[in-house]
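Would you mind keeping the following structure in view while I ask a few things?
Missing here: one protein chain of the complex. Every other protein chain is in place.
Letters A and B mark the chains in the order given here, with residues in each chain numbered from 1 onward.
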Amino acid sequence: MRGGSQSRRRRHHVRTVAIAAAAAVLVIWTVLPFVWILLTSLKNPGDIISVPPKFVFKPTVSNYVALVLGNHRGNYASARPDFPLFFLNSVIVSTGAVALSVLASIPAAYALARFTFPLKGALGFIFMSFRFVPFLAFVIPLYLLYQRVGLYNTHIGLILAYQLITLPFTIWMLRSFFMEIPLEIQEAAQIDGCSWLGTLTRVILPLSMPGIAVTVILGFMFCWNAFNYPLMLAGRETFPVTVGAIQFISYEQVLWGQMAAATIVSALPQLVLSLMVQKYIVRGLTMGAVR
Amino acid sequence: MSVRRRRRRGRFLPYLLLAPALILLVGMVYPFGLGLYYSLNDYWLQFPKRFHFIGLGNYVNLFGKPLFARAVEFTLGYTLVAVTIQVGLGLAVALFLHARVPGRRTMRAMMLMPLMIPPVIAALMWKVMMDSTRAGILNYLLSFIGVDPVNWLGSPHAAIVSVLIIDTWGNLPFVSLILLGGLQALPTEPYEAARVDGAGPAAMLRYITLPLLRPFIILAATFRVMDSLRIFDVIYATTMGGPDDATTNLSIMSYQYAFQWYQMGMAVAETIVLLAMVVIASYVLLRMWNRSAESAAQ
Partner (left out) sequence: MRLQRRSLNNLLLAMPFAMGGVREASAQGDEALAYYHQAKIDWRQAAGKSLTIAMNKHPFTESLLPLLPAFKALTGISVDYLILPEDQYFTRIAADLSSQQGQFPVLMTGPMRNWEFVSGDWILPLDDFLTDPKLTDPSWYKMEDFYPALIEANRWDGKIGGGVGKGSLYSIPVMEESYILAYRKDIFDRYHIDVPTTYEGMAEAARQVKKNAGIAGIVARGTPSIASLGTGFISGLKSYTNNQWSELNAKMKADFDDPRSVKYTEMWVDMIRESGPPNWADMQWYDAMDAFTAGQAGMIADCDFFAAGYEDPSKSKIAGKVGYAMLPPGSDGKTYSGLWTWALGINKAAKSKEAAWLFVQWATSQHTLLEATVSYRNYNPSRASITKDPRVQKTVGAWGDGSYVKTVEKNLETAQVAWVPEPLRVRLGNIWARALQAIYFRRMSAADALKNASKECDQVFQEVGLSGQ
C-alpha cells in the first residue's frame, strides 16, 4: 500500500517536472527573441558586439532617441530621421487600405451571405483565391505599370496594391460574421417593411459591429505586416516600418541597436491590437474558415 | 419563401452590391493579365527596344537553367519538411495547451506574439541572434550545453535549418491555435465511451482525437503549404537565397530576375510556374479538406 502511493507520488512528481520543462521550453522559445531584441535596443554599440553577449549592462535610450531625431556625427545633423516618417506611412497606408476594403466589402459580403444568384460560388472563390496567388505575379506588372502612370512610390498606389491583401480577407470575414446573424431577425425586419438597405444598415450592421471591428483591426494588422508590396512599389518617402527596419544597414556599420529599437516600436501597435482581438485571430488567419 | 421574395426585389441587386468589390477585383486581375502577357515576351527593362513576342520562349529558357531545377527542388522540399514539422509540433503544443496545465491561458496569449510580428521583422530579430562572428546569443547559449558554434547563415545546410527555425517560430502558433480550437470543439462522448472500455491516453489520441481532428489538421496544413511554397520575406531578410543558392526558391529567383537583372518576362514566367504549383496543391488539399469535413460532420 505505502509503496504504491509512494510510486504514484513519484510518478506525479515526474509528471510535474515534465510539464514544467515543456512549459519552460515553450515560453523561452516564444519569448526569447523579444527579450533579446528589447535588451539589444537598450544597449550602446559597444555592448551589442561584446563577446560573450552581455545580459547586465547600463541601459541607454540613445537608440530610440536616434530613431526619432536621426544620427549625429560631430557638429552636424548628419542623417535625417526617417523612422517617424516610416511609422506615419504605415499608419496612412494601412488605414487607407482597410477603409477602402471594408467599404467595398460590406455590400459584397452582404450579397454573398444573404442572396442567391448565379456565379455566387464562383465569385466568392475568385475573391478567396487571391489570398493564395504568389505576390510577385502581381507586383512585377504593378511595378512596371506604376512607373508609367505615376503611382510608384505613392500612398495611393500602395493602398490600391494592398487591396490584394485586405479585400479577400474582409469579404470572407464579413461574410462569415453576417452569416452568423439569425435569418429570423432579418426576416422580421423585412416583414416590418425594411428594404434591403434598411435591413443592412438597421439590422445587419449594428448586430455585426463587433465582427466589423475585429475585421478592421485584423486587416489593419495584415497591412502593417506587409513587406513584399512596399519593398517593390514604394520608395523612401513612402516606406512603411517593415521596409524601414531593414534600412538600418548603413555605410559604415549595421545599426543593430537602432534596428532593434525600430523592431520594438513597429511591433508595439501590433501586440496591443492583437491582445484586443485575441479570440478572433485564428478565425482571421483562416479567413473565417475556423471559428 | 424568403428566397423567392428576395428574388422579386431584382435580379441585379446582388451584382450591384458586389460592384465596388468587383471594380477593385478588375484592378487586381488587370495587372495579373498584363504579367501573363509579359511572360510571353522578351522583356528587359534595360533594353526596351528588344521587347517582342516570343511565345513560350521564357518558359523553355527557364526550364533549361540549372538553378531553376534547384529552386524547384528547394521550393517543394522545403514545403514538405516545413509543413510536416510545423504541423507535428503544432499538434504537440495544442495537445499540451489543451491538457489541464497550469498557466495555459497565459501561454496561449503569449503564443499570439510571434503571430503578430511582421515576418520580416522576426527574421531580422533572429538574424541578430544567429550572428556567428560577433556576439550571437544563440551560439552563446548553446555553448553551455557543449555545442560548438553553429555557422547559422554561412553554410548551405545550416542556412536551410535557420530559415526553417525562423519560419517555424512565426507560424507554429498559427497551427497550434487552429488545432487547439479544433480540440476544444471535439465532442466528449467518444472519450467517455473509450474510458469505460479502458483505453489509455495513447489509444485515445490515435483512435479518437486524430481522426476527429483531421479536418483541422488538413486546414492548417493547407494554409501552411500555400505560404511555404511562396515564402519570401524570411529568406529575403536573412540569406537572400544563399549560401551557394541553397535557399533559393522560386520566389527569390523570380525576384532576382525582376529586380536585379530587370529581365521582366522571365521573372513573371517563373511566378506563373509557382502559381501553377500553388493551384495544384490547393486543389488537392481543399478537396481533402472538404471530404474530411463532410465525413466528420456525418
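By our rule, contacts are C-beta pairs under 8 Å (C-beta built on N, C-alpha and C of every residue); 3 or more make two chains touch, one makes a residue touch a chain.
Treat the numbers as computed from the prediction; the structure is a model and nothing was measured.
K.L.:
Which residue, B:Trp44, B:Phe96 or B:Tyr140, contacts the hidden chain when the whole complex is considered?
P.N.:
Of the listed residues, the one touching the omitted chain is B:Trp44.
K.L.:
If I consider the whole complex, including the chain that's not displayed, which of A:Val68, A:Leu183 or A:Ala213 touches that chain?
P.N.:
Residue touching the absent chain, from the options given: A:Val68.
K.L.:
So that we can see where the missing chain sits, which residues of chain B does it touch?
P.N.:
That gives, for chain B, the contact residues 42, 44-48, 50, 61, 65-66, 132-134, 149, 151, 153-156, 159, 239-245, 256, 259-262.
K.L.:
Contacts of chain A with the missing chain: which residues?
P.N.:
49, 68-70, 72-81, 84, 143, 147-148, 150, 152, 235-237, 247, 249-254
Just so it is clear, only the chains that are shown with their structure count from here on.
K.L.:
Please output the residues of chain B touching chain A within their complex, sorted ascending.
P.N.:
2-3, 5-7, 9, 11, 13-25, 27-28, 31-32, 34-35, 38, 45, 93, 96, 101, 103, 107, 109-122, 124-126, 128-129, 134-137, 140, 169, 173-174, 177-178, 181-182, 216, 219, 223, 226, 229-230, 232-233, 236-237, 250-251, 254-255, 258-259, 264, 267-268, 270-272, 274-275, 278-279, 282
K.L.:
Any idea which chain A residues touch chain B in the complex?
P.N.:
Of all residues in chain A, those touching chain B are 19, 22-23, 26-27, 29-34, 36-37, 40, 48-53, 100-101, 103-105, 107-108, 110-112, 114-117, 120, 123, 126-127, 130-138, 140-145, 160, 163-164, 167, 171, 183, 187, 190, 196, 221, 224-228, 231-232, 241-242, 245-246, 256, 259-260, 263, 266-267, 270-271, 273-275, 278, 281-282, 285-286, 289-291.
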